[in-house]
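A single protein chain has been omitted from the complex, and every remaining protein chain is retained in its original position.
Up next is chain A:
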Amino acid sequence: MRNPPELVDERERRAIQDALASGRQRDRLLEILLDVRDAKGGIGISKSGLMFLAEQLRLYPAEVYEVATTYPSTKFVSPTPAVEKAATDLDSEWRVAPAKSASFFGGLVDGSNGSTPPRSLADYRESGGYEILHILKSDPTAADDLMQKVAALNLKGRAGAGFPVARKWKQAKRSAGTPVVVVNGNEGELGVFKDRFILENEPHAIIEAALVVAHVTGADHVFIYLQDEYKFAQSIFAKAVAETMQAGLAETVTLDLRRSGGAYICGEETTLIASLEGRAGRPTERPPYPSEMGYKGRPTIVHNVETFFRLRRAWGAQSDVEIPVSRLLDPNTSLFSVTGRVRNPGPKLMSNLLRLVDLLDLAGGLSRGVELGGMVVGGSCGTLISAVDCERPLPDLVQNGLTLGTGGVFVFSSKDDRRAIAFEMAAFAARESCGKCGPCRIGSKKAMETLVSNGPLDTVLIDELSTVMAEASLCGLGRNAGRFLKTLPSYFGDPQP
């Protein structure tokens, strides 16, 4: 090395060495950076610390630098990314007061979900939890039966795309190598917190289901990957995982609790896997699908938190009136994340939703003095729905192509600037683009730039951007953003309802 590492501050050096004490494998790189950050009171590793760490792990400094700069949760001080800067510059030009980024779609403040404390292991087992593991262990045919049951119930993934669960397992079993199971609790979508609701209430339901998937597919490793900002859920899981292991329920499986890199893209499965391996946070093209070749080349089954939760239906788990979240065991019940101009935003369980406006009642009605302007359904890449359409029967909208995605519902008033909302959505894509592929990296920025202007919508430009983003982007982020843009001309073309 031509440039000798600068001297590392003694405190930081100790923090790094402590972080290394729990494992020096390269795949823990993100965890190590997060540990150092925590030891430094929320301040990311310094550049000299980074060089020192690279030397300790025998990695190229460039590799560590990449990891530190592609995961925002590392809080590594790097030159301000251009888009983030652009977004703040634009802040001042906003014409509508409520359109402030963080509070706009509204998340929930950490640790205040207002629901009951998480169910303990004892209580969970009391009601029959983890029984299935005994059955699977003692009865060699049970695993196959269960798999058939999952296929027969036609259980689908809840991350948005609705991919059949059983098919993923089959792919993994067919592929070479010992499978790995991942609970995807990244939940990075704007204004969506349904997974958090589940995680904070029923940790053992998730752990049990993940262990079952491991058993059925022959996996020996389960990663529980939680959004870095979900500190409360993390503490719940740290305890729950320890209890599970102590109780001897996970003897043949390693349960690995990991924190996310703090970006939306970390929830994309190939990026998630990259972060588990200590590599830079960007997707790789599929195929190969993770279920064929994922974590360290092994077949990797990634499911959303809610998918794991609902899986328990296959072995007869019942809902319990004491435990509201358990209503999700009913396939006709959905979990919405309602935000915006309502009195009582939050996670809402709803069975057989007929019209979108019906959600308003669950959320305590519209805020005082507000007239409904419409809703955004499905998060940052979702669909803008007019107030009129919110009154229409939901099945009609679905027939016209509406997808509920992960159930994010943002309610806006008739006074809110719809253009600013669309801008906010495009800005989210630009901010969260990983920067790997041209269509998304450049297209999302251009879309944001054109939406910020006051003039008439440049429909030709929007059409070009949406086409190239939706058709050519490498991963779902850019593609979905493109699809969202595609809906804008017709939405804004309509007369104000």
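Basically, a residue touches a chain if its C-beta (ideal position, glycine included) is under 8 Å from a C-beta of that chain, and two chains touch if they have at least 3 such contacts; residues count from 1.
The criterion applied here is as follows: contacts and distances are computed from a predicted model.
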Looking only at the UniProt record of the hidden chain, which name from "Spermidine/putrescine ABC transporter", "Succinate dehydrogenase subunit B", "Sarcosine oxidase subunit delta" or "Molybdopterin-dependent oxidoreductase" is the right one? "Molybdopterin-dependent oxidoreductase"
Just one of A:P287, A:G401, A:P456 or A:G493 touches the chain that is missing; which is it? A:P287
Contact footprint on chain A, counting only the chain that is left out: 1-3, 47, 50-51, 54, 58, 60-66, 69-70, 72, 78-84, 86, 263, 280-281, 284-285, 287, 430-439, 441-446, 460-461, 464, 467-468, 471-474
